[in-house]
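A single protein chain has been omitted from the complex, and every remaining protein chain is retained in its original position.
By written order: A and B. Residues from 1 in each chain.
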Amino acid sequence: MNLRRVWVQCLKELVEFRRDRLTVALAFALPIGMLLIFGFAIRLQIKNIPVAVQDFDRSPFSRDFISRIGASQELVVVPEPLGPSPTTILDAGNVRAVIVIPPGTQRALAAGRPAPIQSLVDATDVVNALTIKQILTATSAFVGATYAPPSAPPTVALHVRIWFNPGGNEALFIVPGVYAVILAMFPTLLAAIAMVRDKERGTIVQAYASRLRASELIAGKCVALECIGLAEALAIMAIGFAVWGVRFAGDPLPLLIGTPLLVCCQVLLGLLIGARMNTVTSAIQASGSVNSLVSVLLSGFMYPVFTMPPFFQLLSYIVPARHFINITRDAFVRGAGWPGVWTEVLTLAVIAMVLAVGAWLPMRRMQLPDEG
Amino acid sequence: MNGVFSWRRLLVLLRKEFIQILGNRQVLYILLFPPIVQVAILAYAMNPLVKHLVFAVVDESRTPASRQLIDAFTANGVFVPQGRSDDAASVYRAVQSGTVDAGLVIPADYAQRITRGEPGDVQLVLDGVNSFVANLGAGYATLIVQQYNARGSPSPPLSPQITFAYNPGLVTAWFFVPGLLGAILMITGLLASASESVREKDEGTLEQLLMTPASSFEVLLAKIGPLFVLFLVALAASLAVSWLLFGLPFRGDFALFMGISSIYIVAAISIGILISTFAATQQQVVLISIFTALPLMMLSGAFAPIESMPPIWQTLSLINPLRHYITIVRDILLKGAGFDVIWPDVLALGVFAVVAIWVSATRYRSQLR
Partner (left out) sequence: MTGAESVDVRVRGLTKHYGDVEAVRGIDFDVYHGEIFGLIGPDGAGKTTTFNVLAGILDPTAGDVTLLGELPRVARTNVGYLTQQFSLFDDLSIDENLRYIAGLRDVAAEAFAERRGRYLALMDLAGIGDRLASQLSGGMKQKLALCCALISEPRVLLLDEPTVGVDPLSRREFWSVLARLALNDVTIVVATPYLDEAERCHRVALLYDGEIRDLGTPAELEAHLNCRRLEVRTADVAATERALEAVHDGIVDVQSFGDRVDALVHDATDGERVVRAALAASSIAVSTIDDEAPTLENVFVARLRELGSGTPYTPFPATARSRAKDGALAIDAHGLTKQFGAFRAVDNVTLKVAYGEIYGLLGANGAGKTTIIKMLCGLLAPTSGRIALAGRTSDLRAASLRRRIGYMSQRFTLYDDLSIIENLRFYAGIYGLQSSERDARIAWVLETTGLRGREHLLTARLPGGWKQRVAFGAAVMHDPEILFLDEPTSGVDPLARRQFWRLIDERARAGTAILITTHYLEEAEHCHRLCFMSMGRMVTEGSPTAIKAAQPGRLFEITTDAPERAAAALERLFPAWRVALFGTRLHLIAIENVDLDRAADALRSAGVNVVQTRPLPFSLEDAFIGTIERQPAA
């Protein structure tokens, strides 16, 4: 590989990029904007689920029960009339659960008999529904014990400590994930367009009719786009630090190696898409919608990978973002360093090599396709 | 045929647009497949339910009492033990390196304290990197301990009878499909209409059209037409596939659903056209489209609940057409809701669509001058 030619190609890409002012602005403004929006708005923790309680008992127990439910951060008690049936109330869509405390509950409790509290839960959102169930069960057990005949005092006191994020500062969890999603999307887009545009415009003929080899063409474009991607990475990580205080929790080296690797994977993916597609439109759709959705949903950004069906867990291994998320979460939250993430870094390197070959294959002859 | 609007001319334009789209295999696949395939795949793959947590246990007490407690933890399969550690430090290390999700530490004096009638302190350390999972784990643990504590009491702990409405089988896909449908329609629709419109500008075909008697209004309508039909087809196909794969029910009124979906699709396409008036090249259009589509998707309640967002974002979500569409779809599909229930969201969606069409049409036409 002739390094000088690679440099020539790389320089040309960078100059072209710089000329398109709007694209340059977008390449930085958009990731930053997305970081800010996601960082401030996305919250995965369940909060403020509206529920209604129909209290037919009107006893100290029921008041205690209702106030305790309201005190949880997950549920919010919304007043609803006692007349309509729970089904009607739920159908109206303003609350996600209706809890009915029938008359005589406290008396039943005191007498040691089972007390029939009922609840109709909207299971459209399954996570919500299970959360509601969990809270209702825990609250009932807790409050009910106060009004039930005395039993043996609790023998186990459970102290729960949540590490790395004790305040539940969700930004610390979300933001490193957003880094991964952003860096998975934009470099691929820019790379796919950079690759297919030359083909569509016909200017690729200049490269074909010269000494440039396919490997040099790809390397040149890759280096140029890598620089842009790294600049984007620097920008968003700086802002993440400035706005939410997301800082290194331990050894930064895996991140410093992993970031260029991830950007490289995504750039190569984009180049591969661009090499195989014939029009900018198709390249855009492939790299835009498909890649974006996969990066967001299959990388572990929102939902943990280990809850997916096994086939998809396997599939997620080829999503570079999935590995990179582990690296960023370790670097900024967990801080365990190499022992925890060396496999991810290695996997990224392997994926990069495979993608490089994939991008090189359709270009290797450096000639026009035979279909004319 | 001399007026500002002519049905005949519109038909001629529509015919051309249809032939162009239907003739382009690559574009056709890319417009139809993602909605259908992605919905199926992603709905199948995404699973927020944490079924089990891996945890490390150090039992410094090593008494029957402590072993009983550990059995209670592992009884219902939520907490899955990973080996036995000898000391607290190794448990902490395991949690820190992410090897396990939780660590349970039972101190050496656990059994003695219990016999003395004092509460036995047990420590559970959770991996908080994923705070959602951590809170879930904390909740499970608390429940387990509560039940363990109440095991000796004469009366069973109070537990409510819970009935799950609309989705008794707790199929998570039923929750995701509406969100995915709306999201994928949004992003594909945006990208398609935006890049089509810019391409027209790019290739100079626009200029030629302008010299014909066709009015800019007709040109715009004709652009929207085929995309609209395509997406309706994709929508119906996605629903069919979801029914096949997940048993997704359709409990509401089909006509109402298609009508509202039409409004939504028109809104998405209009936004795409609006975006195309701000950009000169395909590259710019793509970047802007993604930037618009993704926040609309993520902040719509499709994947992360709206109620959990900070209040200002909850208010902002009211102008997000996807948010309203998802609510409507879920209501119609799963609750069989009628217009009387969903009308606020339909109204919001309708207003949004009208504004979107008006703004994008105005800008598009002014740039045609």
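One rule holds for everything that comes next: a contact is a pair of C-beta atoms (placed from the backbone, for glycine too) under 8 Å apart; a residue touches a chain by one contact, two chains touch by 3 or more.
Fair warning: this is a prediction, and the values are worked out from it, not measured in the lab.
Peer 1: For the chain left out of this view, which of A:E16, A:D64 or A:D251 touches it?
Peer 2: Once the missing chain is taken into account, the touching residue is A:E16.
Peer 1: Spell out, residue by residue, where the missing chain touches chain A.
Peer 2: 2, 4-5, 7-9, 11-12, 15-16, 19-20, 201-203, 205-212, 366-368, 370-372
Peer 1: At which residues does chain B meet the chain that is not included here?
Peer 2: With respect to the unshown chain, the touching residues of chain B are 1-4, 6, 8-9, 11-13, 15-16, 19-20, 23-24, 203-205, 207-208, 210-215, 369.
Convention: only the chains that are shown with their structure count from here on.
Peer 1: Counting only Cα atoms for the centres, state how far chain A is from chain B in Å.
Peer 2: Once rounded, the distance between the two centres reads 12 Å.
Peer 1: List the residues on chain A that touch chain B in their complex, please.
Peer 2: Spelled out, the residues of chain A in touch with chain B are 20, 22-23, 26-27, 30, 33-34, 37-38, 40-50, 87, 90-93, 99, 109, 112-131, 133-138, 140-145, 148-149, 151-166, 168, 170, 173, 185-186, 189-190, 193, 197, 277-282, 284-286, 288-290, 292-293, 296-298, 302-304, 307-309, 312, 315, 326, 329-330, 333-336, 339-340.
Peer 1: Quick one: which bits of chain B touch chain A in the complex? Just the residue numbers, please.
Peer 2: Residue positions touching the partner: 26-27, 30-31, 34, 38, 41-42, 44-51, 69, 95-98, 114, 117, 119-135, 138-143, 145-150, 152-168, 170-172, 174-175, 183-184, 187-188, 191-192, 195-196, 199, 279-284, 286-291, 294-295, 298-299, 303-305, 307-310, 313, 327, 330-331, 334-335, 337, 341-342.
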